[in-house]
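Here the complex is missing one protein chain, while the rest keep their positions.
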Amino acid sequence: MELIQLWLNDQAVTVSVGTSLLAACRAAGLTLPTLCHLDGLTPVGACRLCLVEIAGCSRLQPACTTAAADGQRVHTHTQELLDLRRMAVELFFAEGNHICAICVANGNCELQSMAVLVGMDHSRFPAQAPQRDVDASHPRFTLDHHRCILCTRCVRVCDQIEGAHVWDVAYRGEHCKVIAGLDQPWGAVAACTDCGKCVDACPTGALFRKEEGLTGKQPDPAGPARLRLARDQGRWWIP
Amino acid sequence: MRRLRLATVWLAGCSGCHMALLDLDEEWFDLVERVEIVYSPVFSDTKQFPAAVDACLVEGAVGSTHDLALARILRSRSRLVIALGDCAVTTNVPGLRNLLRSPQRSGAEAVLDQAYGALADLHPQHPQAPGLLPALLDTVLPLHAVIPVDAYLPGCPPPLPRLRLLLEALMAHQLPRLDGDALLRFG
Partner (left out) sequence: MATAHFHAPRWRCCDASACRMAGSAPLWRALRRARRAAGLSAVQLPIKRVGCLRLCSEGPLLALDGGAVSADPAAGRATRLYGRLTPELAADLLMEALAGAVPALEPHRLDPHLPFFALQRSVVLEHCGVLDPGAIDDALAHGAYAQLRHCRRRLSPAAVRAIVRLSGLRGRGGAGFPTGLKWDTVAQQPPGPRLLVCNADEGDPGAFMNRSVLEGDPHRLVEGMAIAAYAVGAERGYIYVRAEYPLAIRRLRVALAQARRRGLLGDGQASDPMALRLELRVGAGAYVCGEETALLRSIEGRRGVPHPRPPYPAEVGLGGAPTLINNVETFAAVPSILRHGAAWYGAIGSPASPGTKVFALSGALRHTGLVEVPLGTPLRQVVETMGGGGSEGWPIKAVQTGGPSGGCVPASQLDVPLDDDHLRSLGARIGSGGLVVIGPTTSMPALARQFMRFSRQESCGQCLPCRAGTVQLEQLLDRFVGGVASRADVERFEALAAMVQRTSLCGLGQAAPTPALSSLRWFRQEYLDACMATETPWS
């Protein structure tokens, strides 16, 4: 295995070729915030929370989609990055209807935790209070679009792990919406295998099991990585 | 040492944040040694917002003309204003009526139509008592949308350790430094 060395916040780190910057940061014990990233799925670099500064590169780059390179000098927690991340989380809260107190994922929500991580005590941006739908047509699961942050983890897990490609994104800009089938009620999409991987991958309370309306949501975001390991390396059991 | 002149205000909220303050229970016996509550819906009977307030804790979103007027008064008479709890910080549950807006009517009208129109058995009509009942604002707003706010204490309601930290800081005439899961979390 070919090794490369890079500097993360002036600390030398050795990783194997092909490692993403995000994985390198995590291996070095750095906490980089992410919302759209999920181990086991292809990265998209859409939430912009894991942007880092790379010496010699004028643009900030998402750590999830950028490969670690030999000799790279990376800074992950400059004041600029901290300010940008907090502003991004404020925008997330302002664009949807994220009312933690009445949410099925309260206490188990990655967006809620992200606000803590970036130190967001309020959003400086007016809440858009978008009028969205709730799709409860599936017998076991519900999709509450108000809580969707368009991370597309559900889209990718269904496509890449389950192989059903029930989900996709339709429309554009602020009107973007995760759709089942060709924007049909979820319960009417025959391609859905009812596996629930999308629910487990969802970082917020947008996707949940119906009974979780009473118990609170218990997601399983480690699922895709576990399945990848099992399928790609035959490791079905991790001690 | 001069006692902290503290006011607490209840705007569009469920009073849960005030209940949380009350949940400090016997701790208040010690707190009142250092805190003078000059205005509060639960600790005091004063009807007029007083002058020269050191710190004012505001529960609730701004949902009516009364809320808006009181917010402006408390801001002008308080050195520090703290948004207490999710309603004041994000509008939270009271802000849900903003989702009911349409091109024809505001979220407030939609709520009134439903409560006093569609659900009325007899004489459907909006409650009206000029000078007595404040009008609802078209849009429910967080406190910092209408007045400058010095500190934010999220939580629905804010847990007791968070309230203690806030009061300790205020009694030292400082603003609390909130970070980490215990001190800073919505919901």
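Think of it as A and B in the order they're written, each chain with its own count starting at 1.
Quick note on the criterion: a residue touches a chain if its C-beta (ideal position, glycine included) is under 8 Å from a C-beta of that chain, and two chains touch if they have at least 3 such contacts.
This one's a predicted model, so the numbers in the text were calculated from it and none came from an experiment.
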Residue touching the undisplayed chain, where the options are A:Arg48, A:Arg132 or A:Arg228: A:Arg48
Identified contact with the non-displayed chain, of A:Ala94, A:Ala136, A:Cys195 or A:Leu229: A:Ala94
Full-complex contact with the absent chain, from B:Ile82, B:Ala108, B:Leu141 or B:Leu163: B:Leu141
For subunit B, the residues touching the chain missing from this view: 68, 138-139, 141, 145-146
Residues in subunit A touching the chain absent from view: 44-48, 51, 60-62, 65-66, 80, 84, 87-88, 91-92, 94-95, 124-126, 128, 149-150, 168-169, 171-176
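We adopt the following convention: only the chains that are shown with their structure count from here on.
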Separation of mean Cα positions, subunit B and subunit A [Å, integer]: 34
Sites on subunit B touched by subunit A in the complex: 83, 86, 89-93, 95-96, 98-99, 101, 142, 144-145, 149, 151-154, 156, 178-181, 184-187
Interface residues, subunit A side, partner subunit B - complex: 93, 97-103, 106-107, 109, 112-113, 115-116, 119-124, 126-127, 129, 131, 146
